[in-house]
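Here the structure is laid out as structure tokens; the discussion comes afterwards.
In this view, the complex is presented without one of its protein chains, the others remaining in place.
Here is chain A:
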Amino acid sequence: MNLKFQNKKITGILTVLPENEVNFDDEIDNYDFSRAQSMKLKLIMGYGKRRVVKEGTTISDLCIYGLNYLFDNGLLKKEDIDAIILVTQSPDHFVPATSHIIQGKLDLKKDIICLDINQACSGYPVGLNQAFMQLEQEEVNKVVVLNADMMSCKVSAKDRGSRPLTGDAASITIVENDTSGSTIYGTVNADGKGAEALIIPAGGFKMPSTPKTAELVTDKNGNSRALDHLVMKGDDVFNFVQREVPPMVERLLDKAGKTKDDVDYFMFHQPNKFMLKKLADKMGISYDKMPNNIVENFGNSSGVSIPTNITHNLGEKLLKEDFLICLAGFGAGLSWSSLLLNLGSLDFCETIDY
């Protein structure tokens, strides 16, 4: 579905990374890899350093830390926040919504919209879409979009396909009304028939966690997982991304009357280096316009990899300059989404450690 928003803008982006860093080289013995395989995986997939939370840390901790950083540095005022939209699949609890927990702990005003959105790797554009819609309300002037996930806790230590790629992170994006007559174009898509391509089978109401769902089972590729763990059909996900993302971006650009050359940067979700390079090849986009270095530096933090990509790779540039940016997210659901917007002259665009 095509979306269009008038007079909305992003005014600041902050990424919060847990300072705890795990290096693939230190973990190699966990996996049944030969030395040659390990070297190849580092080079091709981008296995490297990743940031993961320490036990006991939750996504609300990361979000609250980041918001307090903004309050303390005069970059955001508590009383100005009219809505909090939190995109996550690792909430503190099933009940209540984590956005409410954050609102309460920070003593934010009660005259506020709090909304959790259950989306994974395509969640960042989806959360921004919701923020743009909230801003249509007369009394909503500033929306905080939080995107946070800590899936490292849900990936088996003996899953060599997913574990070395997975990281945790949170991001805070401020969205406001704009008077410049700008237009933001977007798309959202869903295919629930592919629900099992990326799934945590147990732990919800359909299959509650029990000692049985925690038992490790080894698959034919030698990876051991429990039903409580995230399981990904890598080949299905690869084919899905190659099939759906290039035409989605074509349609988006077409609607906006722009070409690929008009776009300064394609800031995409970061599943792994290999998939991003293949995507760039298929779309005929040079690698320097589509960064693919987030997994090797921080890990794939689901939807948060898009704001991490922006603050890490464009950071200070976005304080002074303006760019036409295409965002795209794709993953569990299946879900895929995109946005085309002018981004720049931000109040802040940085990465901090928790």
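Keep this in mind: contacts are C-beta pairs under 8 Å (C-beta built on N, C-alpha and C of every residue); 3 or more make two chains touch, one makes a residue touch a chain; residues count from 1.
In this text, contacts and distances are computed from a predicted model.
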The complex's invisible chain, by UniProt name, from "Iron hydrogenase", "Autoinducer 2 import system permease protein LsrD", "Acyl carrier protein" or "2-amino-4-ketopentanoate thiolase subunit beta": "Acyl carrier protein"
Candidates A:91, A:161, A:186 or A:329 - the one touching the absent chain: A:161
Touching the absent chain when the full complex is considered, from A:10, A:45, A:117 or A:310: A:45
Sole contact to the chain not displayed, among A:2, A:23, A:37 or A:73: A:37
Sole contact to the chain not displayed, among A:55, A:107 or A:235: A:235
Chain not shown: contacting residue from A:73, A:182 or A:221: A:221
Where the missing chain touches chain A, by residue: 36-37, 40-41, 44-45, 161, 221, 234-236, 238-239, 242-243, 274, 278, 281-282
